[in-house]
Every structure is written in structure tokens, then in C-alpha cells.
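Heads up, one of the protein chains got dropped from this complex, but the rest are sitting where they should.
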Amino acid sequence: MKPSTLLAALAGIVVAPLVWAQGSTSDEIAKYRAALQDGNPAELWEARGEDLWKQKRGPKQVSLERCDLGRGAGVVKGAYAELPRYFADADRVMDLETRLVWCMVQLQGFTEAEAKKTPFGSGSDRKSDLEALTAYVTSESRGVKMNVALTHPKELEAYRVGEKLFYYRGGTHDFACATCHGEDGKRIRLQDLPNLMTAEGAQKAYTSWPAYRVSQGELRTFEWRLYDCFRQQRFPELIFGSDGAIALTMYLARNANGAVYDAPAIKR
Amino acid sequence: MNDGRRTFLKSGGGVTLLTLLAAAGWLDAEEALAQTWNKAAFDTHSLGDTLHALGGNEPAQSRDIEFVQTPEIAENGAVVPVGVASKIPKTESIAILIEKNPNMLAAVFDVPAGTDPVISTRVKMAQTSNIYALVKADGRYYVAAKEVKVTLGGCGG
Partner (left out) sequence: MGEPMKIRATLTGDTTEVKVLMTHAMETGQRKDAQGQTSPAWLIQTILVTWNGKSVLSAQWGPAVAKNPFLSFRFKGGAKGDKIVVRWIDSRGDQRTDEASIA
């Protein structure tokens, strides 16, 4: 059979596509996501992050192994499940990335600008150490229940500010986080939007970051997710490691309490 | 021993690659290594041309080639999981072709005796398209097809 007629014949034996009903579409997309779990490129970032954690770096040529992420110097296991939290030495509530920057400055002698230079990487030429370190540290909280405390007054304040920001309408489109994430069953094109105002929605959403984003071929952190939401809402740029970013993270992380942390994950 | 070998492979210094490969027991795999990349096969736009470049022609449709772990809808065409399982005896190679890609051939896997003729990988798809699994078994070619839809997911997640 000539290749051209074969192609025509093949078109006949291709299984007829499913009826494009929303239900079966979600099922198929769920299958797509499940198939991606096996062999998550995020592991490549986790491995690089572990190396960076243990490597002597910076002007002081010291590793990050004495960095206190809240559970004691050098304790990485379970640390992410308790962040953000108040740190007395900085007198500030910090999320993981700001704490990593703090340790890079205090322990390794980097300047804050150097440590924050590339918060979000792009390809093999512009890699982000912070993304790799975040991947490593968060992987050590996999399987741990989210357990963010609100004991210190500054932690409570961060939560309240984060909550206010969540509902704050602004920008050219008068959007708030709640606009997209405040109701069940919302979606943008075929992307389901989690309802972050329910415990279930908040838990599922927060515990799947950081994630390897297939569309970018990069591992992205929660700071990135907030930064990108602000961009999509046409808000001014969310500054990396700012009080605003930390407050929103505090609000969303605390609302995820009780859920088992299951990241780094893989997403579209 | 392995650390030393890795250092050699990194620096390439001192010993010739051939003696190194011999020492590491790679010489029987040398033939596979020496196989150069088939540029012509990766530059084709039809099943027939690809087959020609691979040295074959006229594949027979086969129901003994299955797509495994290959979803019907890919949320993002940049990464589409594709798995092919061939039940045809004496399968020698499995190739994955994507009809509507700029070039059809995505990958060719040579399956030596002892290796299961089941391969999983991830490919890029430019748009919704048929994926062809092309199997060479006992010198003859067989093919099966599956349509995979590609969709843009939106803004989040």
C-alpha cells in the first residue's frame, strides 16, 4: 500500500475523539497530570539545591548547613510546613525565600542584592540558586502536615495584612485575588481555578508549590506564583521578598494548615 | 573505580577513549555508539519520507502496537507523555512520529534482545495531531496511530 493511501487508511482506524463534554475533558486532563508525576524534572532542581545547601560558598566560604529555617540550625526536615514564621534574629516574619536570602547574607557573606539577583531562572544560562534551594528545602517537607503558627504578634499581623490583600481590588481591571479565587467552579479557558476561600481549595493549592511548570520548563516557587498573579491582574510588580508577598503567603499557608504537603509537584 | 572512570570521561586525559571503553567493557556497545545521528530522518514531513530515511517502506497497520500512559488531551503541548508497547515478536526498534509537527520524527529507540519493547518518553506537539508509533520487527515495519489533543490551559496552576 502506498504511504499516502496508508495515511488515509490510518485516519480511519484512529479512535474517534471523545465527545467534548466538560466532565470527560477534566478526566483526560487528570490522566495527563497523573502521567507527568512519573519522573518530575523538579528532582533535578532538588538535587542542585541540595548541592548548593552543602557547598561552601560566598566570601565567607561557608555552607548553609547552619542556616536556621525555624526548627533549629541546619534542620531542613519539616521546616517548610511551618513557614512563614517570625524570626527573632531578623525581627521579621519571613517566608522560605527571604529566610534563605538572610542565611546567604549572614552566614555566607553575600550582599542582599547578590543573593536576590536571580529570583526566577530562565534556561541553563540564567539559573536561579534560590529556586534550586527552595526545591531542596521544600522536598524535605513532603509528607508533613502544614503547621503554620500564629503565635507572635507579627505573625498575626502578617496574616491580617495578607487577608486584606487577598480581597483588595485594584489595578486596571479592578481585580482582587478573590475575583478569580473566591468561588467554586471558576476557570480561565480550560484551567480550573481553586477556590482559595475554602479550606479544601486552599489546602490543595498551597501544598502543590513549588512546582515544575511544563509551560516554562522551569521550577517555580510560591513567590513566583504570587508575582505572576499580580502580573495577570495588571497590578504593579510584586517585589520579591517584600512584606506584601510574605503577608499573602502567610495568609494562604496558614489557611492550608492540616493538609499534607506534597511538593515539589509538576504542573502545566 | 567508577569515580576514576567518571573523572576520565570528564577530562578525557591520558588514556585513549577506545582503551578506556574496552577497560570499562563498552566495546560491544561501541557499534551502537558509533551510530551517527540520522539527520535525514529527522528532517521529513511525511510517514513515507521518514520510513525511507530510516531504510524501510510500506508499514502494515498493526493492532499489536499499543499506546500506554498516553493521555487523550495534553494540557500543554510542550510536554506530552507518550508510551509505546509493541507485542510484535522480534521488535527491533520503536519510533515515535507526530504528524503535524514541523518535522514528523520525534525519536527512534533501538531495542536490543532482552529489553522489553515498551518505551515511555515525553514529546513536544505543536498542535492537536495524530501520533504514529512505528515498529520495526524482524526486518518489517508496522504502524499504529492515536490522536492526541493539545490545549492551552489558561493562566494559572
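Read from first to last, the chains carry the letters A and B; within each, the first residue is number 1.
Note that in this section a contact is a pair of C-beta atoms (placed from the backbone, for glycine too) under 8 Å apart; a residue touches a chain by one contact, two chains touch by 3 or more.
Predicted model, so just to flag it, every value in this text is computed and none were measured.
Engineer: Considering the complete complex, identify which of A:Pro59, A:Gly74, A:Gly217 or A:Pro236 is in touch with the unshown chain.
Structural biologist: Considering all chains, including the one not shown, the answer is A:Gly217.
Engineer: Pick out which of B:Pro89, B:Pro112 or B:Gly139 touches the chain that's been left out of the picture.
Structural biologist: Answer from the full complex: B:Pro112 touches the omitted chain.
Engineer: Quickly run down the residues of chain B that touch the omitted chain.
Structural biologist: 2, 6, 9-10, 24-29, 32-33, 35-38, 41-42, 78-81, 83, 98, 101-103, 105-112, 114-116, 118-125
Engineer: For chain A, enumerate the residues touching the unshown chain of the complex.
Structural biologist: Counting over the whole complex, chain A touches the hidden chain at residues 38-41, 43-44, 47-48, 123-124, 212, 217.
Heads up, the rule we're going with is that only the chains that are shown with their structure count from here on.
Engineer: Please give the residue numbers of chain A that touch chain B in the complex, ascending.
Structural biologist: 1-4, 6-7, 9-11, 13-15, 17-18, 25, 28-29, 31-33, 35-36, 38, 180, 187-193, 214-215, 217, 229, 232, 267-268
Engineer: Name, in rising order, each residue of chain B that touches chain A in their complex.
Structural biologist: Interface residues on the chain B side: 46-48, 51, 57-59, 61, 69-76, 78-79, 81, 120, 130, 132, 143, 145-147, 149, 151-157.
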